[in-house]
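This structure is in structure tokens; I'll ask about it shortly.
All protein chains but one are shown in place.
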Amino acid sequence: MVVVEVTIIPIGTGGPSLSKYISKALEKLEDADVKYELTSSGTIIEGDLDEVLEVAKRMHENVFDQEISRVVTYLQIDDRRDKSMTIQGKKESVEKRMKDRS
Amino acid sequence: MVVVEVTIIPIGTGGPSLSKYISKALEKLEDADVKYELTSSGTIIEGDLDEVLEVAKRMHENVFDQEISRVVTYLQIDDRRDKSMTIQGKKESVEKRMKDRS
Amino acid sequence: MVVVEVTIIPIGTGGPSLSKYISKALEKLEDADVKYELTSSGTIIEGDLDEVLEVAKRMHENVFDQEISRVVTYLQIDDRRDKSMTIQGKKESVEKRMKDRS
Partner (left out) sequence: MVVVEVTIIPIGTGGPSLSKYISKALEKLEDADVKYELTSSGTIIEGDLDEVLEVAKRMHENVFDQEISRVVTYLQIDDRRDKSMTIQGKKESVEKRMKDRS
């Protein structure tokens, strides 16, 4: 399982607000069989690498259906194979260490 | 105000776990006067651009104190000046649109 | 056509040097039908979106064959559809404007 952060940046929107485009693209996640979490810097998706790339591609593609002709999409793919990795597990392992020290 | 995602990647750790290093670097945030949120892809910080860069630099620098000699740090700086932007506001504007449509 | 920057970061290596892993992963590009350019921050690939994602995945996957159990891969996907975009064209359009002004 991988944990992937997807950040979609529509170009040429004519104004600074992007939430209209992002919220539409996020609908593609609801059809897919992946866990995800919305943050203020992107969307974090957990799943099989192929599945997650497929969903990210559909989100990216969706912005072109919204009369935008250029999209810059960033993916941060974190892939760990010696043990299972999840959105929740990644965050908790850092939080646990912080708590243990304090 | 800017919203910045900081992702710190220690290189040459000898094993796949990074939480020890990350949790230590995050202590630098506790001394600083910025709002932040830990996610499973990084740390999102809200504040004045100079302040946030200064904190990010201290987090990055901290990893070298942990016997690591190479660190790759990613910053995603989102800076909007026509209206106030916050970690919470960014996320809520997307969530509100999703809710309005459903 | 898209222009994608791929940055592959092997985690848990015994030391700070990554070139051994990166150079091996880059061999996957030689078999593929895409244009690419190596920079000091990553590899820029030009091609059809599906093709490029497929190649990036093979490069990422290759690092696991080198006794590494965690890999963080960043993709910057720049996808413009109102006109053809290439590695060379993107760079030249900026350079031309700089020259015209000086």
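To keep things simple, chains are lettered A, B and C as they appear, and every chain counts its residues starting from 1.
In the analysis below, contacts are C-beta pairs under 8 Å (C-beta built on N, C-alpha and C of every residue); 3 or more make two chains touch, one makes a residue touch a chain.
This is a predicted model, so every value here is computed, not measured.
Along chain A, the points of touch with the absent chain fall at residues 9, 11-18, 69-70, 72, 74. Taking the complete complex into account, residues 3, 5, 7, 16-17, 19-20, 22-23, 26-27, 37-42, 44, 74, 76, 78, 80, 82, 87-88, 90-91, 93-98, 101 of chain C touch the chain not shown. Chain B residues in contact with the hidden partner, per the touch definition given at the top, are 11, 49-50, 53, 57, 60, 64, 69-82.
By definition in this document, only the chains that are shown with their structure count from here on.
In terms of the distance between Cα centroids, chain C is separated most widely from B. Note on chain placement: the centre of chain A and the centre of chain B lie 16 Å apart, centres being C-alpha means. A straight line joining the Cα centres of chain B and chain C is 25 Å long. One finds 20 Å separating the Cα centroids of chain A and chain C. Multi-chain contact residues of chain C (touching two or more other chains): 11, 69-70, 72, 74.
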